[in-house]
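The following block contains the structure, expressed as structure tokens.
As you look at this complex, bear in mind that one protein chain is not there, while each of the others sits in place.
All chains are identified by letter, namely A, B and C, in their written order; residue positions are counted from 1 within each chain.
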Amino acid sequence: MCRWVAYRGETTPLERYVTEPAHSLVAQSLSAKESVGATNGDGFGLGWYGERAEPGLYRDVRPAWSDENLKHLCRHIRSPLFFAHVRAATGTPTTRPNCHPFVHDNWMFMHNGQVGDWSLIRRRVEALIPDAFYKSRGGTTDSEAVFLAILGAGANTDPVAATMRTLVALTELVSVSGTTEPLRFTAALSDGRDLYAFRFAHGGSANTLYYRETGPNVVVVSEPLDMEREFWKPVPPGHLIAARAGKPVTLAPFPEVPRLAAE
Amino acid sequence: MCRWVAYRGETTPLERYVTEPAHSLVAQSLSAKESVGATNGDGFGLGWYGERAEPGLYRDVRPAWSDENLKHLCRHIRSPLFFAHVRAATGTPTTRPNCHPFVHDNWMFMHNGQVGDWSLIRRRVEALIPDAFYKSRGGTTDSEAVFLAILGAGANTDPVAATMRTLVALTELVSVSGTTEPLRFTAALSDGRDLYAFRFAHGGSANTLYYRETGPNVVVVSEPLDMEREFWKPVPPGHLIAARAGKPVTLAPFPEVPRLAAE
Amino acid sequence: MCRWVAYRGETTPLERYVTEPAHSLVAQSLSAKESVGATNGDGFGLGWYGERAEPGLYRDVRPAWSDENLKHLCRHIRSPLFFAHVRAATGTPTTRPNCHPFVHDNWMFMHNGQVGDWSLIRRRVEALIPDAFYKSRGGTTDSEAVFLAILGAGANTDPVAATMRTLVALTELVSVSGTTEPLRFTAALSDGRDLYAFRFAHGGSANTLYYRETGPNVVVVSEPLDMEREFWKPVPPGHLIAARAGKPVTLAPFPEVPRLAAE
Partner (left out) sequence: MCRWVAYRGETTPLERYVTEPAHSLVAQSLSAKESVGATNGDGFGLGWYGERAEPGLYRDVRPAWSDENLKHLCRHIRSPLFFAHVRAATGTPTTRPNCHPFVHDNWMFMHNGQVGDWSLIRRRVEALIPDAFYKSRGGTTDSEAVFLAILGAGANTDPVAATMRTLVALTELVSVSGTTEPLRFTAALSDGRDLYAFRFAHGGSANTLYYRETGPNVVVVSEPLDMEREFWKPVPPGHLIAARAGKPVTLAPFPEVPRLAAE
């Protein structure tokens, strides 16, 4: 069970969301409130868009709460669109390539959840990844495999449809694998221009997701960053947030997809 | 607030105390019960005596709960006298030389506690360390400085007296420094033959310490490793455990030392 | 291009081969002599058999030359059969699961070489691994995939035949992949009882391999550990060393395998 923050809006120092708030993401690395395990100490990551098409990336295996570099970077890097993630591993090793976010060209992705019993279906999920994207698989997590599968399903053309198609396939694979472990998918995706966040589960409850709008800025989080709970709106299961360049933020149910069983 | 285990007795695999019990030290790294903070994820260490005069040592900056090496070593290393420690840092960086246990020649030491406001008295505590021992100061913690001060105070001749003398000096330094932060010293010391464990505090409550004897074996711990609480005897503040080669384990109050204020 | 040492014989401290010799493996991590790149600083690993069926394992991402833990472990661990490896990465990330040796149950393996252009054939090599073994794939290297393929090819029944079958398959995969990159396979394999070491290449020169017998002990190395070059016998390409329990060490050409092209 991980915790994450995604931001899109006016250019801002990352510290404003990652390290400064009362219940900042770094505070959540030590004591999350709305997850089964309170500790998210199995590595962390930052990804941010700036002047390049592809995002910058800083990931490490240490807990976020003790990383001096993270504090420095959050204070010195400014971005209009960034992700931050603290990890609680669900079985795969604590290595940098297993830390979120994951990047490929201009795309970035992070995830909180699990894909059924990963040891049962890893190969079949990896088989969803086209060769062109398999080359960039640097780790062994379910999350990275799902990201590359989404890219392979046509994210460049329609990121929401590609995600839906991938969730249909994953739901199917988990179902037939015979596990009682759920598929949980609370995730963020961006191409450097638009931000999408999804909340979904099959076979169990969906991991929490909230968002907050302040003028032109939107923050999407695993759990609220401060005590002003009334400003944080929950995203219902089977719903997605879209924050597209030059458009108002929308919260909507997943589009109809054949065979996609809502939670 | 750290957690630790010290063992002296029949040669045994380290896993028996470090990783296997229900509430093993590694379990305590993620969720300690009798400390203010439940997480002890700022590095860890193992030290063990074997065929050499000096102990073996394995320390790393990652949390103990995710370290595969630790699991392997605890399973494959056997020893009649060993220390294991999981760290919750109190201000100094998470580096290997700041992880416990500390070793010097045949001596080994680990600590749970704090030495007043370290930033106020660091220099004066370091001044207690004779030149010959200052050379082996590899980190910046209060704990390592106290260890080297104890060695400098004559541990080779009389380890208990050397520790008492050092506690007198530390109590004095903390008192005159003007801090309200306590001196807390729950520590283990060994020369490879005998094991000593101390519980003491000045200006605050003493960190917990328990021990359990099973035949010729004694385990001293920050908190019980299992649910059989009746077998674990608390060590009162101002008391020390001595497990000397060929002698019965003793629990005794600190010997009289001029000016050593008991808690 | 990595460097490694494998030992089978009387129980000995690991330091005798890993850290002490004039041109020890740790010295080779900083300045190897018989490899293209002199630096092998992309992680390292130790694996050793003791009282358990499965080997102990210590791997880390730092250079071997600066790792204090490695020095301690080599001094304090004794074993009759162990592997040590310093890594020079050939494209995959520097993570612990990508460091050698690799273990599975009682089996252990390490490798110096490359499998053609890994990005071209990774999927096909991974497809050689049966499901039962794919679960234990913790990293992304060609070496680990080859190890699991060898286990899947029947190492438990006949380790040499399983290795030969796997080399046949790899040679085929590399050949049809259209690369000009060679297959290089200088590797060691053990089940905890017997030790095998192989030197082979297809499409290029084979990485060096030497061995030295001293009474009942045999050491197999990438390059000699000391200046007494006359005691180190080279293993020719297409040959293997077998040091089986209770039998004399043998050096022999690879057994005949259909379609296995010798170098």
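Heads up, the rule we're going with is that a contact is a pair of C-beta atoms (placed from the backbone, for glycine too) under 8 Å apart; a residue touches a chain by one contact, two chains touch by 3 or more.
Since we're looking at a predicted model, the values are computed, not measured.
Visitor: Please provide the labels of all shown chains that the missing chain touches.
Guide: If we consider the entire complex, the absent chain touches A, B, C.
Visitor: So one chain is hidden, and I want to know which residue out of C:46, C:61, C:121 or C:235 touches that hidden chain in the complete assembly.
Guide: Of the listed residues, the one touching the omitted chain is C:61.
Visitor: Quick one: which of A:5, A:18 or A:73 touches the chain that's been left out?
Guide: Counting the whole complex, the residue in contact with the absent chain is A:73.
Visitor: With respect to the chain omitted from the figure, which of B:80, B:97, B:154 or B:204 is a touching residue?
Guide: B:97
Visitor: If you put the missing chain back, which residues of subunit B would it touch?
Guide: Counting over the whole complex, subunit B touches the hidden chain at residues 92-93, 95-97, 119, 122-123, 131, 134-135, 137-140.
Visitor: Which subunit A residues touch the hidden chain?
Guide: Interface with the chain not displayed, on the subunit A side: 48, 50-52, 56-60, 68-69, 72-73, 75-78, 96.
Visitor: Over the whole complex, note the residues of subunit C touching the chain we left out.
Guide: 30-31, 38-39, 41-42, 61-63, 65-66, 68, 89, 93-94
The rule we apply is simple: only the chains that are shown with their structure count from here on.
Visitor: Between subunit A and subunit B, what distance separates the C-alpha centroids? Give it in angstrom.
Guide: Averaging C-alpha atoms per chain gives centres 41 Å apart.
Visitor: Of all residues in subunit B, which are in touch with two or more distinct other chains?
Guide: Residues 68 of subunit B each touch two or more of the other chains.
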